[in-house]
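Here it is, the structure in full.
Every protein chain but one is kept in place in this view of the complex.
To keep things simple, chains are lettered A, B, C, D and E as they appear, and every chain counts its residues starting from 1.
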Amino acid sequence: MVGKHAEDPPWDVGELVQALRTARSSQEAWRMDEAEQRQRPSRDAIVRVVADLRAVLFPSHFGISEFSEESIDFFVGNTLDRTLRQLEEQVRRALRYVPPQAISAPGDPRALVGLFAQRLPAIRMALEHDIRAAYEGDPAAQSRSEVIFCYPGITAIIHHRIAHELYRLGVPLVPRVISEIAHGATGIDIHPGAQIGERFFIDHGTGVVIGETSVIGNRVRVYQGVTLGARNFPRDGEGVLVKGAPRHPVIEDDVVIYAGATILGRITIGRGSTIGGNVWLTRSLPPDSHIAQAQLRGDPEP
Amino acid sequence: MVGKHAEDPPWDVGELVQALRTARSSQEAWRMDEAEQRQRPSRDAIVRVVADLRAVLFPSHFGISEFSEESIDFFVGNTLDRTLRQLEEQVRRALRYVPPQAISAPGDPRALVGLFAQRLPAIRMALEHDIRAAYEGDPAAQSRSEVIFCYPGITAIIHHRIAHELYRLGVPLVPRVISEIAHGATGIDIHPGAQIGERFFIDHGTGVVIGETSVIGNRVRVYQGVTLGARNFPRDGEGVLVKGAPRHPVIEDDVVIYAGATILGRITIGRGSTIGGNVWLTRSLPPDSHIAQAQLRGDPEP
Amino acid sequence: MVGKHAEDPPWDVGELVQALRTARSSQEAWRMDEAEQRQRPSRDAIVRVVADLRAVLFPSHFGISEFSEESIDFFVGNTLDRTLRQLEEQVRRALRYVPPQAISAPGDPRALVGLFAQRLPAIRMALEHDIRAAYEGDPAAQSRSEVIFCYPGITAIIHHRIAHELYRLGVPLVPRVISEIAHGATGIDIHPGAQIGERFFIDHGTGVVIGETSVIGNRVRVYQGVTLGARNFPRDGEGVLVKGAPRHPVIEDDVVIYAGATILGRITIGRGSTIGGNVWLTRSLPPDSHIAQAQLRGDPEP
Amino acid sequence: MVGKHAEDPPWDVGELVQALRTARSSQEAWRMDEAEQRQRPSRDAIVRVVADLRAVLFPSHFGISEFSEESIDFFVGNTLDRTLRQLEEQVRRALRYVPPQAISAPGDPRALVGLFAQRLPAIRMALEHDIRAAYEGDPAAQSRSEVIFCYPGITAIIHHRIAHELYRLGVPLVPRVISEIAHGATGIDIHPGAQIGERFFIDHGTGVVIGETSVIGNRVRVYQGVTLGARNFPRDGEGVLVKGAPRHPVIEDDVVIYAGATILGRITIGRGSTIGGNVWLTRSLPPDSHIAQAQLRGDPEP
Amino acid sequence: MVGKHAEDPPWDVGELVQALRTARSSQEAWRMDEAEQRQRPSRDAIVRVVADLRAVLFPSHFGISEFSEESIDFFVGNTLDRTLRQLEEQVRRALRYVPPQAISAPGDPRALVGLFAQRLPAIRMALEHDIRAAYEGDPAAQSRSEVIFCYPGITAIIHHRIAHELYRLGVPLVPRVISEIAHGATGIDIHPGAQIGERFFIDHGTGVVIGETSVIGNRVRVYQGVTLGARNFPRDGEGVLVKGAPRHPVIEDDVVIYAGATILGRITIGRGSTIGGNVWLTRSLPPDSHIAQAQLRGDPEP
Partner (left out) sequence: MVGKHAEDPPWDVGELVQALRTARSSQEAWRMDEAEQRQRPSRDAIVRVVADLRAVLFPSHFGISEFSEESIDFFVGNTLDRTLRQLEEQVRRALRYVPPQAISAPGDPRALVGLFAQRLPAIRMALEHDIRAAYEGDPAAQSRSEVIFCYPGITAIIHHRIAHELYRLGVPLVPRVISEIAHGATGIDIHPGAQIGERFFIDHGTGVVIGETSVIGNRVRVYQGVTLGARNFPRDGEGVLVKGAPRHPVIEDDVVIYAGATILGRITIGRGSTIGGNVWLTRSLPPDSHIAQAQLRGDPEP
C-alpha cells in the first residue's frame, strides 16, 4: 500500500480488492462457462427497454401526456426505433452469454428482434382485452385510465406478454429479467414461460406466483397470493433436476381463483371452476367445481 | 418505407407504427369517453408530488438531512409552494379526464387543492400517532426514526392519509395513483376510499389488502397478508357491477388481525377482537371475539 | 402574508408552514431524544451505498457490463473507496442519532466501517453458495447469471448478509434501512438480526418475513409467504415491550418450508423437517418431521 | 429566529431573507411594469427548446447518432411536436411579460409559433449554404460533418437564423435569450435583429459582435474579433435613448472582413470590398474598396 | 497483468496507471505544500454554490419561474440555507489547501461565510444599479428582464460582486474559481481583486480583461475586448515575481472605454475621459481626456 497518511481511513482498499478477487474465483468450476465472456447483458439497459416498450404500447399513458393524434405516431416510431436497437444489443449479449448446452441456439439477434417487433400489435390488442376485463371485473374501477395507471395486475400482464414473446423465440435471460422487473414492482411473479389466454385479470396481486409451465385459459380471474406452483421436481438418473418439464397447473377457461389459494403440480382445473381463498390443492378438478377452505372458530391465537 | 440501406435492421418501424395505431383503435367503443382528451395526468408527475408531500410532512427524514429549526420552515414552504401548484395541474387534468357520469363533479382544481392543503397539519398529527403505535407495538423497533425510515406500514399509511383526503374531496384518479405508488413500494394495497382511525399499525405488511369501503377504528393492528375484501359484487339489473357500494368489513377499535387472515364482505368485527393467522372469515363477530385457524399434522406434503 | 395578487393560488403557504411546525411539535415529549440532532442519516445515501456494495460484490453483473479481468479490480477498488467513505458518514450520523440508552455504544464509525470492510470477502463467498443453492434447487433456472440478475431471493440475501454484518457490529439504523430497501424491492422482509446459515434459498419470496431473533441453519429452503414470527412479546413490569429478547423460531439444517407456512415463537424445527404450504405452527418439531395442512372440499365460496 | 442550537451556523437565514426582500424592492419604480407578473419565461426552458430545434434541423448530428432514413423522420416529428409546444409556452410568457409600450403586440403565441414552424425548412436550406461556405472557405476543414460539429460560426448562425425568425415575428425576449446562448457557447454575439444573407461564414469567431440593425449581404466572410457596431446612440428630446433606430453598418455582397476590424455606424461597405485586420472604420466605402491598417515597428513594448 | 483474453483491448491499464503515477510525481518539489491534503475544493461544488447564489439574488429570473411574493421568500431561504453550508465546506477546504505562506490566515470558515452572507443584500442593491445602467445605456435593451437574462456583462458583474466579497475576506481559491466560471460563460475575465464602483456596464464583453489591482469608479462603461492590464511585473531580488503589487490601471468616474482598447500599468484615467476603440495606452490621462486611434487607408491587405 502506497503513501499512508494520517487522515487516511484504516481500511486498505488494495488488500480488499485482492481478497474479493480471490473470493470471486472460489467455486470457479461450476460457473466456468460464463467466465469467458467480456460483455454481459445489462439489467439497467433492459429496464429502459421495457419502459420504452410499455410507452410504445400505451403512448398517452406512459409516453407523452400532451399530444395530438399525430404526436403519438411520431412518439411511437421514434421510441420504437431506439428501443429495438437496444433490445437487439441485449439479445446479442444474452445469446453469447448463456451456457450453450442450456438452450437450442435460435437465429441471430437482429432476426429475433424483428420477429418480436412484429408481435407488438397483437400484444397491444390482447392487453386491451385484459384492461377491459379488469375494468368490468372490479367494482372499484372508475375509468379505463385508472386501470392502466393503477392496476398492478395490468402492469404484470403488460410485462408478461412482452416477456413471453421473447421466451417463445428462445431468447435467454432477457425475458426473465423482464418478468422480475414486474415482480419487483407489483409483487406478482409470472414466469415468462407461462401461457396465458385472453382477458386475464389479477386483482391486487401481491404474492401471486405463476410457474414456468402453467397454462391458463381465457377469462380467468386470480386474486392476491395465489400460487400456481410445482409439486415436485423431476430429477434425472444422477439426481440432477430436469429443467423445463411440465410441472405446473393447467387452468381452463372462466376459472376464478380467490386470494391465497395454492394449486400445485401438473393438474387441471376444469373450466368454470371456483377455487376458494387459501385453498391448498394438488389434484385435478372437473369443470364447474367449487372448492372452499373449511373454517374454524376457537380460542385466542396466537 | 424510405431509403433502405444494407446496415438497416430488418424491421420496418413505419409499418409497426401503423399496425400499432390500428391495434390501439380496436375496441374503441368502450373507451370513447377518454379519446377526446389531449392532456392526461402524468404518473411521473404524481410520483414527484407525493415524494414532495412526504418530505413536507417529515422534512428532516425525507427532505434535508442537515438543518436548523429555521431551515426546516424554509424547506417546507418552498417545497409546498412548488408541489401544490403541480398537484393542481394533475387534479385539473384528472377532472377533465374522468368519464363525467362516473363522478359528481366537485369544484375547480385550485379550490380543491386549497382544501386539501388545509388538511396537511391534521394528517401530520395523525401520522405521529401511527408512528408511535408502531414504535410501541414492535419489540424490534429501536427508535422513532427507524420506524419512519424503515417501516413499510408507515410508508403505506403516509400515502393513504394523503390519498384519502383527495378521495374525500372527489378528486378522481390521483388518489388511486398515490395508493398504487405505496402498493408498489411496500406490497400493502390500501384503497384510498378506506376509512382508517387513529394509531393504525401494519407490521411487515406485504400482501395486505384493504378494500375501498373498509372502515377501521382506532388502535387496530394488522399483520402481513391480511385481506379486508369484498365477498361478492352487487350487480344492477343489466348485470353490470354497481360501483362504490359498501362491501368491505368494518373493523372496530382495538382489533388485532394476525398474518394471512382473510376477512370478506360487509361484516363487523367487534371491538377488542383478535383474529388468528390465516383465518378465513365471512361473518360478523361480537366484541372481544377470538378466532383461530385449526391446525393439523400429517404426512409429508407436498 | 405579503403581496396577494389576483393570479395567486388561494392557499397561504406561510400559514401552512406554521401549522405544520405546530403539528410537528405535538407529542414532542416521547421523541425528545432525537430532537437535538442537526444531521440525520439519509435514506438516499444508504440506497447508494448498498447499490455500490452490491456492485463491488458482483462487479460484472451490477457494476460494469464490458470489462477485462483488470477492469474489474479497478472498478471494485474505485467503488469501494468511495462507498466506504460514504458508509462511514452514515454510520457516524446513525451513532449520534440513536437514543443513547437503546444501544451499547460501539467504537468510532471509522473503525466500525473498517471491521465491516474486512468481512466483505467472506460475504462474497457465502453468496456464491447461496447462488449455487438457487441454481441447483430450481428447475426453471437456466444459468448462474439468471439467478444473480433475476432471483429476488438472491437480492434479499445479498442485502441481508451486508446488513447482518453491520448489525453484529452494533451499528444502529443503517442495517434496518438496508433490509427495508430489499423488502421494498423483493417483498422479502428479513430483519438484519436474523442469523442465516449457508446455502440459503428463498424461491419467489413475496411475503416472506423472517424475524429479528430467528436462527436458520444450513441448506434451508423457504418459499413465498413464509413467516418466521414472534408469538407474543415479553413485556417488563410496567407493560413496556422488552426489546431484543429471543422470540422467533430456530430452523435447523436441511429444513424445507413451503409457501405460506407460518411458524411462530421461539420453537425449534428439527433438522431435515418439511413444513407444508400454509401450515400454521407454534410448537417445536423433532428432526425429520413432516407437517401438512388439511384439505377440504365444499360448497362454492365465497 | 426560532430554536437556536449549538451546532447551528452563525448566520440567520430569516434575517437575510428579509434583508434581501428589502434590497429587491429598492428602485422598484423603474421596473414596476414587470412586478405584476406571476410567471416568467425560463432561460432553462429556452435552452432546451433551442437544443431541440438544432437537433430537428440536423438530426443525425445533434439528435440520434444511429439511425435509418425512417428513424430520422420519427425523431424529427417527435422532437418537433414536443419542442413547439414548449416554445409556445415561453412565447406566451414573454408576450405577457414585456412592457406593453415596448412592442407592438403581435398575434397570439400559438399562431406565432405556427408561423415560426413554417419557416424551419427554409432555415434548414439556408444553413446548408452556410455550411458549404465554411467548408469551401477554410483549408483546414476536412469534411462537412467537421464543419457542423466543430465550427463556432456554424453554431452561431444556426442560433441566429432561428432567433431572427422569432424577432421578425415580434416575439420579445426569447430571440435575445437564444442569441445569448450562442454568444456564451461561441463568443460570437449576433443580435437577433441583424439581417444576414446567404452563405455567411464566420471563422474562429471569438469576439465577433454584430449589432441589431446590421444588414449583411450574400457571401460575406468575417473573422474573429470583428465588430459591426453603433457609433453613437440617438436620444430623444429628454435625453432618453431612442430604441431600434438604424445605427449599424450595411455590408454588401462578397465583402471580407479580417480579424479584429471595427466598423461603426450606419455606413455602407460596398460589395466586393476587403477590410483588413484591426482596421477601425467609421465611414462608408465604395464597392471593391481595400482597407488596411498601417504598421509600425518600434521599441520594446510594453 | 492478469488474465488476458482474446477480446481484451491491447492497452494495459495497470501499466498506464503506474506510468501516470510516476508522471504525477515528477517535479514534486515545487508543489510539495499541496501534496499533503486529502480533500480538495471541488470545482463542481463551487459551480453549484454560485448558481444558487445567483438564484438567491434574482429568484424570479434564475430560481423559480412561477411564484407568489411568498414563494420567493421560501425559495430564497431554502436555497440560501443549503448553499451557505456548502460554501462553508468549500471555504474550509480552500483554507487548508492553500500554501500557508501565500495568505494571511483569516478566521474560521464558518465565521467567514457568516460575514459574506451579511453582504448579500448590499450586493443585490449594487446589482440593481448595474442593471439599470445597462438598460439605460443600450438602445437595443427592451426590458429589465432582457438585461438580466441576456447581458453577459450582467452575468459577469453578478459573479464579480460575489467573488470580490470573498476575496476581500481573504478566502483563497474560491473567488478565482467563481470569476473563471463567469469568464468561461461570458468571455469577460474580471479578477476578483478588482475594485469596481457603482453602475458599471460592460457591453457585449467578449475579450474584456480586468486585472487584479484595477480600481474602477462609478458609472464607468466598457466595451468588448477592453484590457485593463499590467505593463510589467515587479520581481524581488531573486527574480521571483512579487505577487499582489498594484500594477493595473485606476479608472475614475464616468469614463467610457470603447471596444478593443488596451490600458496597461498603474496609470490613472481621469474622470469623464473617453478612450477610443483599439487604443493602446500606457500613461495616465487628466480628467476629460479623449483619446482615439489614428486611421489609415491603404492597399489591399492581407
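What we mean here is this: a residue touches a chain if its C-beta (ideal position, glycine included) is under 8 Å from a C-beta of that chain, and two chains touch if they have at least 3 such contacts.
Just so it is clear, the model here is predicted, and its values are computed rather than measured.
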Query raised in the report: If the full complex is used, which shown chains touch the chain that is missing here?
Result: A, B, C, D, E
**Report entry** Of D:152, D:192 or D:249, the residue in touch with the unshown chain
**Finding:** D:152
Query - In subunit A, positions touching the absent partner - result: 1-5, 8-9, 12-14, 17, 68-71, 73-74
Query raised in the report: Can you list where subunit C touches the absent chain?
Result: 64, 66-68, 70-71, 73-75, 77-82, 85
Query - Absent-chain interface as seen on subunit D, which is shown - result: 56-57, 60-62, 65-68, 72-73, 76-77, 80-81, 84-85, 88, 110-111, 113-114, 117-118, 120-122, 124-125, 128-129, 132, 136-146, 149-152, 185-187, 204, 206-207, 223-225, 231-232, 259-260, 264-265, 276-278, 282, 293-302
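Please note the rule applied: only the chains that are shown with their structure count from here on.
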Report summary line: Contacting subunit B as well as subunit D are chains A, C, E
Report task. Averaging only over C-alpha atoms, locate the centres of subunit B and subunit E and give their separation in whole Å. Result -> 52
Query raised in the report: Whole-Å distance, subunit A centre to subunit C centre, using C-alpha means?
Result: 24
Query raised in the report: CA centre of subunit C versus CA centre of subunit D: separation in Å?
Result: 56
**Report entry** Touching two or more other chains - residues of subunit B
**Finding:** 9, 13-14, 17, 66-68, 70-71, 73-74, 77, 80-81, 85, 187, 206-207, 225, 260, 264, 276-278, 282, 293-294, 301-302
Requested in this report: Examine which chains touch each other and state the graph shape they make (line, ring, star, complete, other).
Outcome: complete
